[in-house]
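The structure's right below; bear with me while I get my questions together.
The other protein chains are all here in position, but one chain of the complex has been omitted.
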Amino acid sequence: MQVTAEVLAEVALTESEYALIVEKLGREPTPVELGMFGAMWSEHCGYKNSRPILKRFPTTGEHVLQGPGENAGAVDIGDGLAAVFKIESHNHPSAVEPYQGAATGVGGIVRDIFTMGARPTALLNSLRFGPLTEPRTRYLFSGVVGGIGGYGNCLGIPTVSGDIFFHSSYAGNPLVNAMCVGIARQDQLTTAEASGVGNLVVLVGADTGRDGIQGATFASVVNPEASHRGVIQVGNPFLEKLLIEACLELLQTPHVVAMQDLGAAGLTSSAVECASRGTVGIEIDVDKVSRREKGMTPYEVMLSESQERMLVVVRPEGLESVQQIFEYYDLHSDVIGHVTDDGNVRITSGEEVVANVPARLYTDECPVYTREGVEKKAVQTLRAFEMSAIPDVSAQDSAGVLLKLLKSPNIGSRESVTRTYDHTILSNTVVAPIKADAAVIRVKGTGSGLAVKTDCNPRYCYLEPFSGGAHAVAEAARNISCVGAQPLAITNCLNFGNPEDPGVYYQMQQAVDGMSAACNALGIPVISGNVSLYNESGDTAIFPTPTVGIVGRLDNVDRHASMGFQGGGAAILVGPGEASLGASEYLEEVHGKTAGAPPEIDLELEVKVQRAVRQLIADGLINVAHDTSEGGLAIALAESCIQGRAGLESDLGELLAVNNQRLDQTLFGEAASRIIIEVSRERESAVLDRLHESGIPIWRLGATGGERFRVTGILDVTVDELAASWSAALTSYREDPETSQPVPGRG
Amino acid sequence: MSMRYAVITFPGSNGEHDALMAVELGLGMPVEAVWYKETSLDRFDALLLPGGFSYGDYLRPGAIARFAPIMAAVEEFAASGKPVLGICNGFQVLTEAGLLPGALLRNQSLEFRCAWVHVRTETTRTPWTAPLADGEVLHLPIAHGDGRYFAEPDLLNRLIQKDQVVFRYSTESGERESSVNPNGSVDDIAGVCNSAGNVVGLMPHPERAYDTLIGGDDGLRILSSVLRAGMAAASGA
Amino acid sequence: MTATDQKTKQNWLVEVFVSLKPAVNDPQGLAIKDGLHMLGYDEVDDVRAGKYMQLHLSGSDQSAVESRVADMCEKLLANTVIESYRFTVQPITDDSQ
Partner (left out) sequence: MTATDQKTKQNWLVEVFVSLKPAVNDPQGLAIKDGLHMLGYDEVDDVRAGKYMQLHLSGSDQSAVESRVADMCEKLLANTVIESYRFTVQPITDDSQ
């Protein structure tokens, strides 16, 4: 075969990678083999730029049942149960067709979870967009949110948490990361390891079409719109719901050896991974695969990314019962091959062999690139920015600034999004989205609960990736602790630009090291994750975005907290008094500056603060807690006022003193390890005593109640005013004819 | 008094789990999921058609499900006067099947809406509302994209005259107010019944409100009503 | 179906158009109209949104096909409580396929 630069570009392999394939095979690859190598050796499947970096994560711990390597990770949540979870990106497809891109992202992550034998129980989504003032952003935003809701609502899995962040670096390349949490009986956890020579390979679900051919490859190159030639995948959640029920039922039978979803790189990656994990071979006849279209080539069948398909390895004697289960659910299935003993993935089209390569060549032998990371000078300059150049806010202006920040897209209410997600189905949702820093779901039949959240402050990661990585983990864990749960483990999605750029590679290395440092300090291992590189448009990379998805556990789900002040108590700040304007939302939103170093983070103090607050909640001493994040103390207090419809009468004199008397820093500066709690009058002294004992700094802020948020001598606003600004953050553009813009094709 | 509930499950239903749990955990009554391919409902005393997206809600919500094999038995069950409750997608199926009057259209906002709402009980003549007080306000979740109840003016007048409006969206204190109508339903209607009263459909989800831990247990007021109604029938017999 | 039936059957393309009845409020149509106005298409006075389906089916002759399709519309493709429908039927010749 003529291997031109064009052919290699089609499969996104370099000339030296091609030479390596020829060397390993001892011959030229066939066209189908070349396509399969292209997919398997893409960043998306092969992790060729990220593998060495991923090794730095701590992945073990007392609760870990399954670490990275399977379709999803699993942790012990007691009562013989496991929480199974993972996060995954669907960035590139969403940039092209936001609704379907996001919808199929949800579909994909859900398949990863039930493939493990877990019932999908909660969904989360972590989204990054350009500024809402741009029509393209609004198109992407409404499409993505529509797709996430459209798919998850139809499946009947509640979407309970997530996070959204807007910044111009995402304008051409939005991030859509979807996370799913499932619950399984530990003794029913399943793997995707094929075994047993002669066992049958069954493909079930949708017919195969020319959808997203080379999607995995396309997710691994810059500028997806230009390079994407396959047909856009359209999801069918209705079919996926039937697959969930059928597959979970199947796993109750003794007939299934392995189960693997078809995700990126379709049949290619699922066959290769099943074989390689089980160190067996697999033979597949593409002619046995039911097609949606006429005239598909073996290459197209092997690389199609048609959604809602599963591969199941079945014992021959069980085939009939397995097919009966599929028929019960109206699912179409085909026996397309069998397990062999030679370790090869052999693809035939009838009699003709079109590919025959040892599975491990696709996986273990995928080249790995360790690169040199170098920090960009420009970032160093930004980080060194002198805050003294920024004039302090006056007391007179402070209320206006507070309202402006509350109305900003990165801080204001997400209710216009979350109300379009079904979050009450499955009747487990104890703390709904928005009401607290994390969502809480109960684990039926146990008395316990789970808390879930995604997080990452990309501005921190941009200005200092190590610190940003540590903050992402610490903040995620803090959000979990704020509802009273013990963080168990995280999953993560590393969204970065082109790793071949030393500046981007530096960001990756540093962010992962920072995350690992926080994971180690907090005792939270990484049990699963996903890497999405080449997130660039034009020549701008996105802000580095190592999204953290976290799951925590509450022994007693009745003892949980949320963020709204109830009134009649005291508001107390637990944690450091000093905040920093560096890398803050305030600096960006009010002064237009992405600058300064992110706040320092003392991981030991972080551990103590979280533990103390968790313990107070578990002991039933408090049930209101909220961490301070973007926008600082004033925003966190305002949010608690808004959620509880209760005011606060506070004095921040002591805090001003530790913040160089700077009002902006005191009100809107950011800091790690800070949690605001509300405690009733009767319990105040007990709680204060406890906190004093633990040696954590605490600051009594004032009394909760009434209808106003007042800071003595500084600001005085009604809670209604706060709520009005906050509520309008993501919708105000709709009222403005200049910026409201309809969504094509969705009229 | 024990009653056996059936939860009719179509491909794409997704509220069956909650319905089963609500009856089993909330009411402590025997309950069974009945797959759409079955044809007999003789062993049951009450039917629930749960929420979800039967057949993906493709074409129109409920349009395809109404032709599922089990529907003949549902029609027979309804005709025999036994209690049938259609919730959300179940309500849509019943209107498509002609077992309930009117139709459910895309929400006025064109968005899926998940929220807790209040509904006011408009009639206690149905087995699903008999023990409630007239005007009693219930706090229930909604989660739907196609919940805008529609009836042409003549039909609407007839429904009102014949006491077939079962629930209306209201404020917490039971006032009608357009701002609390979540989907643009005509006349703030959240639920209706057939002329006999034994078949009721509503958009809110009583089966997701069976425990205060998850936001409230007002749903049990509806789901348990048939027990009392059943008791009356049993003692009357 | 017998062999003789088979011989006389041919393929048809049916296009079905479903629209909301005039009395039914159509927020989707309104939203599209607003969207068009926002984009500067002020000449648009009214928009109604509906459904369009293409069916490929086999049948012996035009009138038989028409009566089957009318049935399908009445029973399934339209909800006549809120919607009206019309359809066109055309034979598919071998060339056009």
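By written order: A, B and C. Residues from 1 in each chain.
In this text, a residue touches a chain if its C-beta (ideal position, glycine included) is under 8 Å from a C-beta of that chain, and two chains touch if they have at least 3 such contacts.
Note that the structure is a prediction, hence the values are computed from the model and not measured.
Peer 1: Taking the entire complex into account, which one of A:V96, A:V374 or A:A686 touches the absent chain?
Peer 2: Here the residue in touch with the unshown chain is A:V96.
Peer 1: Tell me which stretches of chain B touch the chain missing from the display.
Peer 2: Within chain B, the residues touching the omitted chain are 55-56, 58-59, 63-64, 67-68.
Peer 1: Touching residues of chain A against the unshown chain: what are they?
Peer 2: Residue positions of chain A that touch the missing chain: 96-97, 100, 206, 209-211, 231-236, 238-239, 292-293, 306-307, 330, 742, 744-747.
Peer 1: Which parts of chain C face the unshown chain closely enough to count as touching?
Peer 2: Chain C touches the chain not shown through residues 11, 15, 17-19, 29, 32, 35-36, 39, 41, 43-59, 68, 71-72, 75-77.
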